[in-house]
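For this depiction, one protein chain was excluded, whereas all remaining protein chains were kept in their positions.
Chains: A and B, in written order; residue numbering restarts at 1 for each.
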Amino acid sequence: MLVHGAWHTGKELESVATSIRAAGHIVHAPTVKGNRPGDSKSIGLTEAIESIIDYFTQQELEDAVLVGHSYGGMIITAVADRFPRSVRRLVYWNAFVPNDGESVYDMVTPQHVALFDASAAERGDGSVMLPFDVWREALINDVDLEIARRTYELLNPHPLKTLTEKIALRVNPAEMAVAKSYVNGTEDISLPHHYPWHPRLSQKLGLFRLIQISGSHELCFSNPVLLARAIMDAGRD
Amino acid sequence: MLVHGAWHTGKELESVATSIRAAGHIVHAPTVKGNRPGDSKSIGLTEAIESIIDYFTQQELEDAVLVGHSYGGMIITAVADRFPRSVRRLVYWNAFVPNDGESVYDMVTPQHVALFDASAAERGDGSVMLPFDVWREALINDVDLEIARRTYELLNPHPLKTLTEKIALRVNPAEMAVAKSYVNGTEDISLPHHYPWHPRLSQKLGLFRLIQISGSHELCFSNPVLLARAIMDAGRD
Partner (left out) sequence: MLVHGAWHTGKELESVATSIRAAGHIVHAPTVKGNRPGDSKSIGLTEAIESIIDYFTQQELEDAVLVGHSYGGMIITAVADRFPRSVRRLVYWNAFVPNDGESVYDMVTPQHVALFDASAAERGDGSVMLPFDVWREALINDVDLEIARRTYELLNPHPLKTLTEKIALRVNPAEMAVAKSYVNGTEDISLPHHYPWHPRLSQKLGLFRLIQISGSHELCFSNPVLLARAIMDAGRD
């Protein structure tokens, strides 16, 4: 199961899912509540998590590899915490790794907090958006301008409270019995390299498998085939 | 416009320029005052900068992408500060990123300062040279000995005062409206990796686009085609 990041939906992971399916796997790519067309933008992290826990239950997933991108790391951590026996491995792809009581806001820079707060104040409906120049320079720095523009159009406003609300976990990731991997795009500067995804957040996993590939935060657009390969290597056992 | 680093001239960037021209761009690769044949080695940073500002003015460059290598980062920052409306993007290729009042000496290790001071004391004409073993091990670690020797012969003594004189800027890079990129060679240990080019200096740019490629500080010799590709990706919009 692939869980998308902020501003995305499951749809944007379809190219990756297709590559993984071609190798014989069953792939789910649900959209988290708050990012679906028509969703209220005032929902918080708990409600977002519940929507994927419901999906996981309804689909009766077993022996699952959960892949979380960015904000999706919050979601997969919560799912594994709730269903430890149904999850085989957690794969964090440039994703947040929360301990109990932490929010996304606790793991980003003060500059990100200011940027998101300003966007929310301007929008007024509970959502935040990324300015295009941040998207183009810091999130999708490995494509040309046309692709950067086209993919920006796919983004949806993200509910701020999913970033500020603190997660409730029974067990922190390092103490979970489930196996863990971290997939790191070496040119991902969505979190700056002086305050990076890996190893700053990955080390919170305790023992984990590292897979690194070249690319930005948006490998789902810039190189879905390479990303699919990395995810399969990360989750192969 | 490509601006070379210390000990180099524009000539050593010709292979890179040729690759970029082949893609349809107009490329300038002037030599900074102090590194031209016959130049006095007692000149300082201000005079070096003025020589490229003069070049920029005479050529009537507009919508320019300025690429600075190493010490060349000092020069392009000053040019963009003087002509903010004529510069489209600054591309730092393993280059110094100065704020107002900083010198190259403020951004290197104490070991580099000692090395350069010792060389200047020995030479006595205001210039510094790199010992061959430093060149071979720490600057051009990705070629064979023959190429290391042949390229060492191309170097010219560098005016020390361009490294010690502090730059005067109206606006620091992070606050400049112009777009910025950083091209990082992942095996560049000319500044050691515990005190690196990226992200230690690149983060001074604020929002910037990162392009990484494999190679040493001297990709202009070891892989000019790959470097040209990286520079074009860094500057493509």
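List of remarks:
Here is the rule we go by: a contact is a pair of C-beta atoms (placed from the backbone, for glycine too) under 8 Å apart; a residue touches a chain by one contact, two chains touch by 3 or more.
Being a predicted model, the structure only gives us computed values, none of them experimental.
Contact with the undisplayed chain is limited, among A:Val104, A:Ile211 or A:Ala228, to A:Ile211. Screening A:Ala95, A:Leu130, A:Ala179 or A:Ala228 for touch with the missing chain picks out A:Ala179. Here the missing chain is touched by one residue of B:Glu14, B:Asp100 or B:Glu187, and it is B:Glu187. The residue from B:Ser51, B:Asn141 or B:Thr162 that touches the chain not shown here is B:Asn141.
For subunit B, the residues touching the absent chain in the complete assembly are 133-134, 136-138, 141-142, 144-145, 148, 186-187, 189, 192-194, 214.
In the full complex, subunit A contacts the hidden chain through residues 179, 186, 198-200, 202-203, 207-212, 233, 236-237.
Operating definition for what follows: only the chains that are shown with their structure count from here on.
Taking CA atoms, the transformation carrying subunit A onto subunit B includes a rotation by 120°, reported to the nearest 5. Distance from the subunit A centre to the subunit B centre is 37 Å, each centre being the mean of its Cα atoms.
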